[in-house]
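Report on the structure given below.
Here the complex is missing a single protein chain, while all its other protein chains stay put.
Labels run A and B following the written order; every chain starts at residue 1.
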Amino acid sequence: MTFVGEVLTLVAKDLRLEWRSRARINATLFFALLTLLLFSFAAGPAQALQAANAPGYLWLALLLSSVLLLGESLRIELENDSLEALRAMAVDARALFVSKALTNALFCFLLGVVLVPVAVGLYGAEVKLGFPRLVGVVALGTLAIAAPGTLYATIAVQIRARDVLLPLLLFPVLVPGLLASVRASSLIMQGDPMDQTGSWLLLLAVFDALYWILCTLMYGRVIED
Amino acid sequence: MKRALNIGLPIVALVLVVWGAYQGLAVAPAERMMGEVYRIMYVHVPTAMMSLLAPTVVCIASLAYLMKSTRAADALAEAGAEVSVLFSTLCLVTGSIFGRPTWGVWWTWDPRLTSVAILWIAFIGYLALRRFVDDPDKRATWSAVTAIIISVDVPIVYFSVKWWNSLHQMQSNPSTVDPRMAGPLRINITAWFLVFLALLWTRYRIGRAEQDREQSTPTGEPKAVLRMSS
Partner (left out) sequence: MFVRLVDVSKRYGGRWAVARVSLELDRSAVVLLTGDNGAGKTTLLKIIATLQRPTSGEVELFGVRALDNLKSVRRRLGLITHQAHLYFDLTARENLLLVARLTGGDPQAVDGLLARVGLADRRSQLVRTMSAGQKRRVSVAKLLLQRPQIALLDEPFTQLDPGGVELMEEVVRELRGAGSLVILATHDIDRGKALADAHLTLAQGTAESLTKVAA
């Protein structure tokens, strides 16, 4: 079977599994929405302050709920040693990584797409440069979360302190990706007179490319040693 | 030779640190703008340097482990990570103390400061990971992968924060400061470098000793080969 064939077969399997347990995805979505709500309580009722911080709150909510998605997506592979079964069937480790990370990126992205209008409405923010661009940032940003996130989740689910360790390992690494996502989002939402969005998107794209390549290459060692 | 290194290196390092402190506190002149307060630079600048050198050691050792799977590389990586956390802690604390009177704030989102803070927390995560994995091979591989992910991250953190916001004086090194300050600074950098080496070497030896306890083959003679009789 070709690499692409393996990836597609595995993605199809993951999508089917996620669909069967869609209650979990729904719960994650409501967790994310709840987080957005809590941020506005933390910020106080001042509308202007909430609107100014909207991009940051959006990304924090997305990041926190993504961690839940990542942990779950790898937990189902450990449940009946399915990961071991895939290894035993000589599935290419890189195909395994790419398929898992793609599924995770997709679900984080969908989560983001739902959160964007809610955040805009809830915080009374504007989107001066239009929603399509903002959705583009969400796509790049969730790709940034998915690559190191999938690799670290694979490690974390196999050890005792999985729930603490995943964010402890993942968040520091995601700082540049998060920073770029928040900056790009806030420029798109609040206007970009100096035309800086492009450079933030470039930074984000470089981050994505680096980590997708690096994690794909190292995944074999992570699951085989 | 080894013995000289084990005992001699820490002693030389300690003596130099004391001498460096004397030079920095008593011999070097006061600074024109900052007065006496600047003297913390004699600790801050060397620890800042070591807090970047230590992760470099971890990164190289981790790459070596992923390529050759030698346990010595893993021990060196672990030693480097612990030393890294120590020096980034010192760097952040002295930096805060330095920043308060000179910039008026304990903390600022300066690219170098932020990079060191990220390194600090990332290597704490790295050390936590090591604690939670029992299998020595898995522990070595997973932490090597983690170290490489962190190493790739740090330059990106630096540049992203630089774009985001910048406020920090030019780096202090002997060529940019008053010649009467350069001498003491050089001594302090050398002293802290030796402290770094002494800690790294000692921790590395402890790591190797721990590995020896987790022996790699059972004791006794190899058993006879069992074959199927025809």
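Criterion: a residue touches a chain if its C-beta (ideal position, glycine included) is under 8 Å from a C-beta of that chain, and two chains touch if they have at least 3 such contacts.
Because the structure is a prediction, the values reported are computed rather than measured.
Looking at the complete complex, one finds that the omitted chain is in touch with A, B.
Set against the missing chain, the residues A:81, A:126 or A:163 yield one that touches it, A:81. The missing chain lies against chain B, touching residues 134-137, 214-218, 220, 222-229. Residues of chain A that touch the chain left out of view are 1, 6, 9, 13, 16-17, 20-21, 76, 79-82, 84-92, 224-225.
Definition applied: only the chains that are shown with their structure count from here on.
Centre to centre, using the average C-alpha position, chain A and chain B are separated by 31 Å. On the side of chain A, the complex with chain B involves touching residues 148, 151-152, 155, 158-161, 164-165, 168-169, 172-173, 175-176, 179-180, 183, 199-200, 203, 206-207, 210-211, 214-215, 218, 221-222, 225.
Across the interface of their complex, chain A is touched by residues 66, 114, 118, 121-122, 124-126, 128-129, 132-133, 137-138, 140-142, 144-146, 148-150, 152-153, 156-157, 159-161, 163-164 of chain B.
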